[in-house]
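Have a look at the structure below, then the notes.
Entry: chain A
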Amino acid sequence: MRPWPLLLVLLVALPLVAGVATLPPHDAPDAPIHTQVGARYLERGVAETGMKNLVTAVLLNYRGFDTFIEVVVIFTALAAVLALPKGSAPVPKGSAPVPKGSAPVPKGSAPVPKGGPQAPEPAAGSAARAARAREEERPEVASDVPVSPVVRFVVRLLAPFIAMFAVAMLFRGHITPGGGFQAAAVFAAVFIALGLALGQARAARLVPVDWRPWLQGVAPLAFALVAWIGWRLTGAFLGYPSDDHTAQEAMGFVLEVAIAVGGGVILARVFLEMET
Partner candidate 1 sequence: MEVVDVRPILAPFVSFLCAGLVFGFGRSIFWRRFFTFLAAFIKVALVLSMLPGTLQGVVYVYQFVEFTPGIGIGFRADAYGMFFALVSSTLWVFTTIYAIGYMRGDRDRVRFFGFFALCVSTTVGVAFAENLLTFFLFYETLTLCTYPLVVHAETPEALRAGRIYLTYTLIGGGFALVGAVMTLNAAGTLTLAQPGILGLESGVATLAVIFLCLIIGFGVKAAIMPLHGWLPIAMVAPTPVSALLHAVAVVKVGAFGVTRVIYNVFGVELLQQLGFATPLALLAGFTIVAASTIALTQDHLKRRLAYSTISQLSYIVLGAALLTPLAATAAVLHIANQAFAKITMFFVVGAITRTTGKKYVSEIDGIAARMPWSMAAFTIASLSFVGVPLTAGFITKWYLALGALQADAWWFVLVLIASSLLNAGYFFPILHRAYFRPAKEPWPPLEPGRRFEMPKTLLIPIVICAAYVLLLGVTAEVPGMPFSVAQVAVEGFFAPPGIGP
Partner candidate 2 sequence: MTGPWAEALPWVIALPLVGAALTPAVAVRRPRAAGFWAWGVLLVTAVLAAGLVSELLARGPFSYELGGWPAAYGIELRFDHFSAWVLPLALLFVVIVPFSWRYLDHVMPDERRPPFYALLLLNAGGMIGFCVTGDLFNLFVFTEVVSLSSYALVAVGGRGLAAFAALKYLFIGAVSSLLMLFATAQLFVLTGSLNMAEVSLRLAEVGGGTAVMVAFAAYAVSFMVKAAMFPVHVWLPDAHAIAPSPVSAVLSGMVVKVGIVGMLRVYQIYYGAEVLELGAFNLALVWLGAVSIVMGAFFAIFQDDIKLMLAYSTISNIGYIVLGLGLASPYAVIGASVHVFNHALIKATLFLAAGSIIHQTGFRTLSDLRGVARAMPQTSAAMAIGAVSIVGLPPTAGFVCKWYIALGAFEANQAPFGFALVFGALFIFIYYIRMLNAFYFQKPVHAAVAQASETPWSMRGPVVLLASLCLILGVLGGIPLTFVEPAVLDLLPLWGP
């Protein structure tokens, strides 16, 4: 163990301990965290938002703007992954995971040649076509790990049910724990499982190439739309009409679905990008 990281950690730990040690006790009902803003949410949240799950109420209504920015953050992650240079040839290696003791590329060796297995960079205007072409050319089993038929069968069998579970979670998010994000993660998990079990090309067809540019941005767009509707209806950005529970539910529902679809597509695409 090198000494200086420990020293640094200690240096950070001391003020942190000092900081948390002097906080008010965390489970006392009269702590500021329970008596200030939180108290009002507990008191009037259901009446004001029409959502029984107050976490959802906070996420979509009181602090809906945070959630807007949050879906923007995952969209940023996707844009980041898409914007990174691609096509650099991977270092020659055996089947993953790499066996013990595999040496790195020796120092001073020439940098890995560009291009690699991918098609040459397409000309302007044909990028979409090229992307679709690549999708179709993708081999059936992209993963290096051989997948047993049993696993494939189980995944195929379970996938619809898991997806149904996600949908249920999505629709009942305002009453029970769970909601758009959780559904998105589960959707993505289903997708990834399918991708690993059946090969990416099959999985990739679940999200059509033509729809991707729209689907991946659907969450921020839905937020902007709802914000605009709220603005027109109530005069406040992202405002919910306080007396109309149907409108509240409809707006919340749109957002939840958009988060689930958009988030799911984004996570799935990140997976696809990293696999290629």
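How these were chosen: all candidates are chains of the complex that A comes from, given by their letters.
Criterion: a contact is a pair of C-beta atoms (placed from the backbone, for glycine too) under 8 Å apart; a residue touches a chain by one contact, two chains touch by 3 or more; residues count from 1.
Small disclaimer: the values here were computed from a predicted structure and weren't measured.
Colleague: Which single candidate from 1 or 2 touches chain A in this complex?
Modeller: Result: candidate 2 touches chain A.
Colleague: Applying the document's contact rule, which stretches of chain A touch candidate 2 when the two form their complex?
Modeller: Going through chain A, the ones touching candidate 2 are 15-16, 18-24, 26, 31-38, 40-41, 61-66, 68-70, 72-73, 75-86, 88, 111, 114, 121-125, 127-128, 130-131, 212-214, 216-217, 219-221, 224, 227, 230, 234-240, 242.
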